[in-house]
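Below you'll find the structure, written out as C-alpha cells, and then a few comments.
Missing here: one protein chain of the complex. Every other protein chain is in place.
Right after this comes subunit A.
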Amino acid sequence: MGYTLNFNLIWRHFDKLWGGLLLSLELAVISIAIGILIGLLLAVWYVSAGRAVRAVIAAYVEFIRNVPLILLVYLVFYGLPTVVDIAYSAQTSFIATLSLYSGAYLVEVFRSGLEAVPRGQLDAGKAIGLTPWQRLVHVRLPTMLRITLPALSNTFLSLFKDTSVASVISVPELTYGAQWINFNTFRIVEVYLVVTAMYLLTGYALLYALRLVERRFRAAH
C-alpha cells in the first residue's frame, strides 16, 4: 500500500472543485429547463399529430437514446461547426447537447404522462365549456406535470451526473476540476474521494429536496 493520505493540496485548490460543482449544477439546471421546453412541445405535438410528425419525433427520441452522450458531445462541439457556419464556446455547445439529450428523454416522460391523464378530466373540461387550448393549459398539463414529477426529478439527477461528460471538451465543471488537481498535484486518491463525496452529498441533497416538492404537490390534490 504505502500511500499516505494528504488533503492539503486539495484544500489549496478547492476553489476549482467548488466552482466546478456550481458550474455542474448550472449546466444541469439550464439543460433541463430547455429540455423541459423541448419535451413539452414535442410531447403535446406528438399526441395530436399525424403519422409523419410522429415518426420524426420518434426518430429524434430513439436516435438520442441509443447513442452515447460522449459521442453527441463530440459531434456537436467538433463535428457540427465543420459543416455549418456557427461558432460557440464549449460550454454553450455542451448545454445545447445536454438540452437535446434531456429533451429526448423528457418527450417520452411527458408523452406517457399526457396519456395517463384521466379521460374524465378532459370530458369535464369540455363540459364546462373550455376551449381545447384552455383544456390543455388548465386541465391536461397541470395533471400531467403532477404525474410526471418523480420521473422529472430522476431525469434532473441523472443530468447532474451527466454534466461530468462536459470535462471531455474542457468545460471546467466538477470532474474537470478533479482531473486538473489529479494531473497537477498527483493527490489522486484524495481528490477523487473529495469529488465523490461532493457528487454524493449534492445528489442526495437534491433528491431529498425534490422528494419534498413531489410530496407537496401530491398532497395538494
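Just so we're on the same page, a contact is a pair of C-beta atoms (placed from the backbone, for glycine too) under 8 Å apart; a residue touches a chain by one contact, two chains touch by 3 or more; residues count from 1.
As a convention for this text, contacts and distances are computed from a predicted model.
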UniProt protein name of the chain not shown, from "STAS domain-containing protein", "RNA polymerase sigma-70 factor, ECF subfamily", "Amino acid ABC transporter membrane protein 2, PAAT family" or "AraC-like DNA-binding protein": "Amino acid ABC transporter membrane protein 2, PAAT family"
Touch with the omitted chain, as defined above, among A:Leu37, A:Ala55, A:Leu75 or A:Ala209: A:Leu75
Omitted-chain contact residue, chosen from A:Ala55, A:Ile188 or A:Leu212: A:Ile188
Subunit A residues that touch the omitted chain in the full complex: 1-3, 62-63, 65-72, 74-75, 78-80, 82-83, 161-165, 167-168, 175, 178-179, 182, 188-189, 192, 195-196, 199-200, 203-204
